[in-house]
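To start, the structure under review is shown below, and the notes come after it.
With one protein chain held back, the other chains of the complex are shown just where they sit.
Just so it is clear, A, B, C, D, E, F, G, H and I label the chains in written order, and each chain counts residues from 1 on its own.
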Amino acid sequence: MFISEMTQKLLAAKKEKGLTFADLEKILGRDEVWIASVFYRQASASEEEAKLLVEALGLETNDVEELTEYPAKGLGPVVPTDPLIYRFYEIMQVYGMPIKAVIHEKFGDGIMSAIDFTLNIEKEEDPKGDRVRVIMSGKFLPYKKW
Amino acid sequence: MFISEMTQKLLAAKKEKGLTFADLEKILGRDEVWIASVFYRQASASEEEAKLLVEALGLETNDVEELTEYPAKGLGPVVPTDPLIYRFYEIMQVYGMPIKAVIHEKFGDGIMSAIDFTLNIEKEEDPKGDRVRVIMSGKFLPYKKW
Amino acid sequence: MFISEMTQKLLAAKKEKGLTFADLEKILGRDEVWIASVFYRQASASEEEAKLLVEALGLETNDVEELTEYPAKGLGPVVPTDPLIYRFYEIMQVYGMPIKAVIHEKFGDGIMSAIDFTLNIEKEEDPKGDRVRVIMSGKFLPYKKW
Amino acid sequence: MFISEMTQKLLAAKKEKGLTFADLEKILGRDEVWIASVFYRQASASEEEAKLLVEALGLETNDVEELTEYPAKGLGPVVPTDPLIYRFYEIMQVYGMPIKAVIHEKFGDGIMSAIDFTLNIEKEEDPKGDRVRVIMSGKFLPYKKW
Amino acid sequence: MFISEMTQKLLAAKKEKGLTFADLEKILGRDEVWIASVFYRQASASEEEAKLLVEALGLETNDVEELTEYPAKGLGPVVPTDPLIYRFYEIMQVYGMPIKAVIHEKFGDGIMSAIDFTLNIEKEEDPKGDRVRVIMSGKFLPYKKW
Amino acid sequence: MFISEMTQKLLAAKKEKGLTFADLEKILGRDEVWIASVFYRQASASEEEAKLLVEALGLETNDVEELTEYPAKGLGPVVPTDPLIYRFYEIMQVYGMPIKAVIHEKFGDGIMSAIDFTLNIEKEEDPKGDRVRVIMSGKFLPYKKW
Amino acid sequence: MFISEMTQKLLAAKKEKGLTFADLEKILGRDEVWIASVFYRQASASEEEAKLLVEALGLETNDVEELTEYPAKGLGPVVPTDPLIYRFYEIMQVYGMPIKAVIHEKFGDGIMSAIDFTLNIEKEEDPKGDRVRVIMSGKFLPYKKW
Amino acid sequence: MFISEMTQKLLAAKKEKGLTFADLEKILGRDEVWIASVFYRQASASEEEAKLLVEALGLETNDVEELTEYPAKGLGPVVPTDPLIYRFYEIMQVYGMPIKAVIHEKFGDGIMSAIDFTLNIEKEEDPKGDRVRVIMSGKFLPYKKW
Amino acid sequence: MFISEMTQKLLAAKKEKGLTFADLEKILGRDEVWIASVFYRQASASEEEAKLLVEALGLETNDVEELTEYPAKGLGPVVPTDPLIYRFYEIMQVYGMPIKAVIHEKFGDGIMSAIDFTLNIEKEEDPKGDRVRVIMSGKFLPYKKW
Partner (left out) sequence: MFISEMTQKLLAAKKEKGLTFADLEKILGRDEVWIASVFYRQASASEEEAKLLVEALGLETNDVEELTEYPAKGLGPVVPTDPLIYRFYEIMQVYGMPIKAVIHEKFGDGIMSAIDFTLNIEKEEDPKGDRVRVIMSGKFLPYKKW
């Protein structure tokens, strides 16, 4: 998996400052997952967000610009091998058709947007073992007819 | 995409009976997404659940057995082409590394289970366009050291 | 390339009736490309549209139902080999990054929707050889931040 | 996605000069999409066009030569992961066969050229959300018989 | 390699009649390679050509129609395993860049059309072993600028 | 597409000297396509040919050795994305089986050699647009039985 | 792995007759491996060979014709999964470059023909475990220059 | 094809010393193909063999160690494009099933080992063209039952 | 995943008889995993074993023969999508290099045979959740030098 120089720089600075993504959430007023997306160059920050981030991490001012650019997105390899990421691929393999069937039944023909989209991660404490809770919310986009 | 004969039979019967997955949720006492997974032969029902389902759909008793079997799971083609399912693949491509970073920060090294796992789909009404809400909950499994 | 039985039935009936997609455009009040998408089971018709189509083609009433279903979409093979379809793949290969750069410059970070989307095909007469004109119009979807 | 050094140099210079592709359109008398294709080394400029571009961007004269060369074209990875570019791939997956059917009906057996070809991008203002309008025009090439 | 029923029917009839593609060349007034392309459903015949072919092969009149249709073209598997066909793939692998360099030097930026294209196969008698001579002639298509 | 350092050096020297492959054909007494194959490290020159080439291009004597080595051949990526090279791949996809059928009919079971093989490129002037003429000549190799 | 009907028929007849490939070697005067290639439709028999084979196996006379046809060759799947066949793929993966180096050193630039080629399999008795001996003999084909 | 630095160093030293693999065979008392495998880092030498090799090639003593390591083996790309190596892949494609059938008939269920394995290359002089003779000898490993 | 008719027949008979693989282990005197391999046509039974199996399952005598044949082995799809089987693929992805390092350290250069190989599955009862215990035992095969 290719990790860009900027990503490495951001991660190293965050480590040195001892900051978590949750800490940055408070500073930027943006969700920790979205901020992590900026780190991995999958989302572009506004000028103001980039300045706040650069300042919090003690980076140079001329890094602001790169963070506001529109990146070419995606991991690249067709099937991910990292086990944590693969599980999301497997969920799509196993539950993809059932999800499709239920969404169509509830909404008609269309899709859940991956652009007008938010994703939150929560820790559900559980005596039998804590759980990861992933909440996705995407606008339903009905297929246009013409 | 290959759809098994049993899946076609189940879908046809559900249509004829005019039942939704939400209706079946009430009859079986199982979530609609899980029931759809049984339809697509990605999950196996207990004897009792299979009987309730077969009865609700007006199928033959000897269909019970097939529904309790342990299917070979997965869609097959490496990158799905159906737009609704692809969006979940894209989410993993774009947000995979950020999700990994945040889960590791919150939980340490490990993964979200896709087996000890539930998935719910809700309709969020919104004047700017309704939203699809997908809630995944998977047990966190820490990497064992030995 | 797999062509479903229903598609074959629709194409055969259209041929027998001597109808063009342009003729069907007048009957259904929908664009010929969209109607062709229904033929290839990539788009779902409303009950009314399906009835009009079935009637125009002289098919049986119980075909209406299948045309209103939500199909699993896509051609399947990763790189298409048919030369006409491949050219669109090549356009994306050659002009993909330039298109991305110009759209981002005009609209910011986001995409052109392929769902809230229309596509028209026109014949441009030209003494040096007629031209195919393809007009795509998709809603711009800005990346949501959260 | 591999971005050549020359592309990076061109993009950096354009940024520094505060120029848009639309500005360059006025200077070169060529469409902004075509100019972006030169930036991404997918199209070759004439000596004169290269000189105008180099001058506008404040680059060195010996960069002219490279811009007039005939590049090896294409993005490379079979299925693009960037969401904006993927949507064009999806359009081909979903509407490929319908487009083929309508073009054949209007023109006979043949293809739309991707070489004798132009592509324009326009912003359609719309109160429900602006739209991206992509207009492709390619010469129809009938299959030669011999 | 999938061989359609129509292809099998055509090949069987040709065998039964004891005809070669060269014989059919005289009957149809079309090159043997092009006729073989019609056999393998890669090219579409005119009504008249189809009638001549059907008659020559002793097939039924209703086969005429299928031969005039516009087929979805291509072999499908990405790398062909048949040694005769693979050699052409290898020629492209080994001599692809040199051919590109020489064509660009002779013609400028553009391609050799595979649509406005003919292909002939001749037997060159040679005491050291006969040679296969393949002559391709495709219109040069210069890249359009706009 | 990976271009070796030696290839870049050869191409740069050729450009500086203002030589075409056709000029080199006269100097070396070898066809321009074969010489281009040496440039792209797909063919190996004899000591004498390498010396002539190195001299003509004004390179250093110690470059002679590398040009006489036996290179690992091929472009690598399974499906080429460069449009000029892709057209040859498409020709094999569309006309592969017809070519196979005609060669077998003319010669029996066997192949056209891609090793005992020559390839020439000519410019056919044509008022409707010049044509690229590619002439391949390969020894027919009959399958040995044993 | 797809096994054609004719192959199944030949294998079944051979089993019923209790014949080995070695027995057929004596009857046809051809090597057992070549005969097995005819069984798997990778080699074409002459009329006479086909008659001898059909007679030996007690098949019908009209099977002669199919055995003389020129088959589309190859297993198809890119990497074979059968362990016996995979080992030959592995040999090429591990010893491919060393073989290339030694053949070039002994013969110059060129290849070992897989067409003017024979392959024998012998059993080497060995107290530490019998050995499979595979002897390949292919004509060396030097690269032609032109 | 990736060639490691050590391989390049070994090949360069061998060239400078004017040694062939056959010469090294005499010095090391190992077959030339096996020695070439050490060059390409597909086989590991013993301390003594490495010393002999390093001495013969005039390399430094600290290169001994690397040659005794256990390399990660294989060429990598799934289908090789170099024509010499591809022919071995083609042999497996065309003769794989026949070889499997004959080995099973001679030995029962099992495989030819690619580990307890030797491979020799000989030059068969032949007035019609010299032949490459490849002799593989691998221990037959019967499938264990348990 | 393709399941052969014979496999389906065996599984159906086993179900009807109410037998487990463990029951069959007692009847055949072979391990349950090996017997399951015969069911899935990945291993070949001796005449005697096949008779015992056919008898135990109440199948017909002429099924004995098919079970003694040497099957073409393997699942086929390169990356398995069934979660249970994928985990073994993931183990190889994650622990492959570490396993390689430890085996080489303990045994030298060579491999663990997958042919002279046994595999047992045991249930380890554990209050925190039962564990699957997979014990593989394969002969170490040292790389032969020659």
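Quick notes on this one:
The criterion applied here is as follows: contacts are C-beta pairs under 8 Å (C-beta built on N, C-alpha and C of every residue); 3 or more make two chains touch, one makes a residue touch a chain.
Nothing here was measured: the structure is a model prediction, and the numbers come from that model.
The chain we do not see here touches A, B, G, H, I in the full complex. What chain A contributes to its contact with the hidden chain is residues 1, 15, 77, 79-83.
Interface residues of chain B facing the missing partner chain: 30-31, 33-34, 43-44, 70, 72, 97, 100, 104, 108-111, 113, 115-120, 141-146. Listed for chain I, the residues touching the missing chain in the whole complex are 1, 20-22, 32-34, 36-37, 39-40, 42, 73-75, 78-80, 82-85, 87-107, 110-114, 116-117, 119, 121, 123-124, 126, 128-141.
Keep in mind that, in the parts below, only the chains that are shown with their structure count from here on.
Interface comparison, D-E versus E-G: the higher number of contacting C-beta pairs is recorded for D-E. Note: centroid distance chain A to chain H, computed from Cα atoms, is 48 Å.
Residue positions of chain B with contacts to 2 or more other chains are 1, 73-75, 78-83, 90, 93-94, 114. Contact between chains, per the stated criterion, is found for A-B, A-C, A-D, A-I, B-C, B-D, B-I, C-D, C-E, C-F, D-E, D-F, E-F, E-G, E-H, F-G, F-H, G-H, G-I, H-I.
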